[in-house]
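The next block holds one structure in the form of structure tokens; read it before the comments.
Partial view: only certain chains, each at its native spot in the assembly.
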Amino acid sequence: MSRILLLNPNTSGSMTERMLAAARDAAGPGTVLLATQPSWGTSSVEGYYDGYVSVAAALDRLAQLREQPEPGLAEPWDAIIWAGFGDAGREGLQELLDVPVISIAEAAAHVAMLLGRRFGIVTTLARARGQIEDALLVAGLLERCAGIWSIDAAVLESAAGEAETIDRCLDQARAALAAGAEVVCLGSGAFAGTGPRLTAMLGAPVVDGVCAAVALAETCIRLGVSTSKIGALAAPRAKDRPGWPMPPPPQQPSRPE
Amino acid sequence: MSRILLLNPNTSGSMTERMLAAARDAAGPGTVLLATQPSWGTSSVEGYYDGYVSVAAALDRLAQLREQPEPGLAEPWDAIIWAGFGDAGREGLQELLDVPVISIAEAAAHVAMLLGRRFGIVTTLARARGQIEDALLVAGLLERCAGIWSIDAAVLESAAGEAETIDRCLDQARAALAAGAEVVCLGSGAFAGTGPRLTAMLGAPVVDGVCAAVALAETCIRLGVSTSKIGALAAPRAKDRPGWPMPPPPQQPSRPE
Amino acid sequence: MSRILLLNPNTSGSMTERMLAAARDAAGPGTVLLATQPSWGTSSVEGYYDGYVSVAAALDRLAQLREQPEPGLAEPWDAIIWAGFGDAGREGLQELLDVPVISIAEAAAHVAMLLGRRFGIVTTLARARGQIEDALLVAGLLERCAGIWSIDAAVLESAAGEAETIDRCLDQARAALAAGAEVVCLGSGAFAGTGPRLTAMLGAPVVDGVCAAVALAETCIRLGVSTSKIGALAAPRAKDRPGWPMPPPPQQPSRPE
Amino acid sequence: MSRILLLNPNTSGSMTERMLAAARDAAGPGTVLLATQPSWGTSSVEGYYDGYVSVAAALDRLAQLREQPEPGLAEPWDAIIWAGFGDAGREGLQELLDVPVISIAEAAAHVAMLLGRRFGIVTTLARARGQIEDALLVAGLLERCAGIWSIDAAVLESAAGEAETIDRCLDQARAALAAGAEVVCLGSGAFAGTGPRLTAMLGAPVVDGVCAAVALAETCIRLGVSTSKIGALAAPRAKDRPGWPMPPPPQQPSRPE
């Protein structure tokens, strides 16, 4: 029985629930999925600024959960899913924790590379494309990326209007195939859960990063391997960090049960 | 219940058995592992020539199994593990089949990239290094590779003398860490099953490609995605292929039960 | 008369003062240098975790200064120097502000590339090397980098013991030249101000990122150009950001006059 | 007097003859051109699967010719032309033999790079593009490639209808120039012999891989250099290879006199 904690970088509980539902569908029988989001920060991540705010908020949320365990979210966690697509922060979580930390963007790319020569990514706003490209570059996963397409809709809007979102994703996924992609990655947690329908409609594999991350987290757990602690991702050094983590907030964050 | 077929590229039944045992240890509860090897070809793969012979022999073996199902190896197969480390052939199998085909070299690299900034590979003979490097290059997985080290021992020799092989692998793995790797991949099926011991001895994650491939095959099955058929990996075109596949051999190949 | 704000990512006022002194030495006659550091966060940045905490803290500090102007630090700012070497965060500041934001790591690399075919970087702890490498990769400045060397000393320790730090930097700078570098960049704000002495001792140009950043900030101001707002670095979208920025802290941060 | 053996990877004697004629036109006065094709395998190579089958069949054919010399094809061979465009296998032949082995795809690229900044490739089916791209990547010849265009016709169809093939190649060659190519490579043995006409029609150099390979084979012979045997391309190790090479086939392959 392994416990995987999905960490939504934004403060929107509805997004957490959406991703949790998709993650549970993807999980194997022996996996328990938990999910949470920061108690402060930004209601969606759309750009670098939001990204950097959300990383700190997420790190703070983990500290909170460790100090004041909440029912249903308490440690042990056997792996963490960092559910921001292309967002900064994965390495910070890897330093902090001893368990595998899987980013949904990288998870999607890893799985896509198993399925075809080139993958395309479909995301929400055009402004996110550079950030995703940078994330893949740093992760060493850009070589086989055919490009990044956007549906020109904001994150929360995309999550809310699923029917229209699927139509738009399908259009952009077709554009990706026309440009040489053979596999498509869903480039936002707002699209979580639409992979199977899009795969069927497109006639080519569509990889949902949340689901891919669950399976890769299970992979690491099964193989008994975790983040290497001998180099760049060693535990943070002990030192004075004034005012950090934050003092506990007056009100509890909303949280899916 | 899913059925994963491990396809050993060489004709040595002992290697098939060794890899099958490691694969079974790594598999989840709902997975049945099958394994086979070609009925003709080369007793180990050590270089490009062996590699090309073994690919054709493996493709021929699959045709054989489809035409004349053997007990315990019959279709359906839900995924194939192509158990040559850095060997050519993965794309040929992907074209031929509708199910995911996972190469053990790429599987090891994918998992290693989840665990650290740089991974090193430890393989058998020095001559294999170029071949493995080419394979990772084509797969888009070379950027985060810190290098490829060899224990200077042949494949079957390595598989036979496990104690000495582990010592040698440990030496080379330490050399890889000293050169900047943070994670080590076992670069030969001959090393299958030694991952956990080496991880413990090294103090850094050591990824066994066979085990990683099992988990990634399960990942694809769980996610309901398979090789994209819309581009480079579409099914082979119907055409005249004189004398191919081979007529059934007079004797059955050795095969682990 | 232009006003450049040096933003130290860590909370150590002594570091802020050290970098401010070096910056003032490098500034032209028409430039006023201001400097500040976050009111919460981490006393030095040594790794990704510290880096992510410090970015949010720095963004919060800027919000503070805008809402409650402090004497000697009030807007207008004509450019910002982001004084973390290889730290995340530059793009977040660029989104937030309309004025140029210059990272000291990138500034050092840009100037070094004007002076020779290959540059090496000398930094504090070995663990920072990966982070710096990633930062240069994303900035498109890695191609001419011959490598990153470390003096194996922590940031605050390096800043405190200047004589020993210079010796160690000189040793590593010589190692960089031996490996093919022709120019050396000082890879930490803790080394600020030692460039001229090291240049003289080494017999090859040594670039101090803080000083380089001042000159490049003046360059942008002089040329009348600032961060492009039409793509990835457009202003953050208006949205709900609960609890952000932080409520004003009870105590004022220490701050060099 | 040197003897160069053109090895067609497919079993179609008409293709062998076509390429042999083009090769003879390109050869110098002191060169004797021989040509053969596998006795089993695939009638054309269109994809990875065909490619891998044809490599083994070609290696087998060479073994046959060495064991049972045929009139007009017997050793000595001073060089081999591997006449599959972008097909796998070159390194396997290089390991096996002591004489230079020249791939027609690489030959075309090498010559094209002497003639302009960027070259484009025109091939038969779109599905071949990925395979050719991979082959150039591994050979280190992709940097100056502007792209790969296809005439959307199968290999044997292209070879049969020369007039239409030339028209289609011309269209795609013009598309390549429009995209920045300055030189065009003919990306299939099916186009052998059309280079001079296409060069005249296009007004830019069109390089025929078969002809380029003949000239580069002569180059190596003239310079007295052959495949390096000290690293990755050393001779195959002695070992048990059950059932390999194949027992002699009952019937002789068709063969151009």
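The letters A, B, C and D name the chains in turn, as written, and every chain counts its residues from 1.
One rule holds for everything that comes next: contacts are C-beta pairs under 8 Å (C-beta built on N, C-alpha and C of every residue); 3 or more make two chains touch, one makes a residue touch a chain.
Predicted, not measured: the structure shown is a model, and the values here were computed from it.
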### Query
With 4 identical chains placed here, what is the total number of copies in the full complex of this structure file?
6
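Basically, only the chains that are shown with their structure count from here on.
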### Task
Using the contact definition stated above, find the chains touching both chain A and chain D.
B
### Message
Can you tell me which chain lies farthest from chain B, using the average of the Cα atoms as each chain's centre?
### Response
C
### Task
Return the distance between the CA-based centres of chain B and chain D, expressed in whole Å.
29
#### Entry: Inter-centroid spacing, chain C versus chain B (mean Cα positions, whole Å)
46
### Query
What are the residue numbers in chain D that touch two or more other chains?
130
#### Entry: List of chain A residues in touch with chain C within their complex
11, 39-44, 46-53, 55-57, 59, 88-89, 91-92, 94-96, 127, 129-131, 134, 137-138, 154, 231-234, 236-237, 239-244, 246, 249
### Query
Any idea which chain B residues touch chain A in the complex?
26, 28-30, 100, 102, 106, 110-111, 113-118, 139-144, 177, 180, 182-183, 195-196, 199, 203-208, 211-212, 215-216, 218-220, 222-233
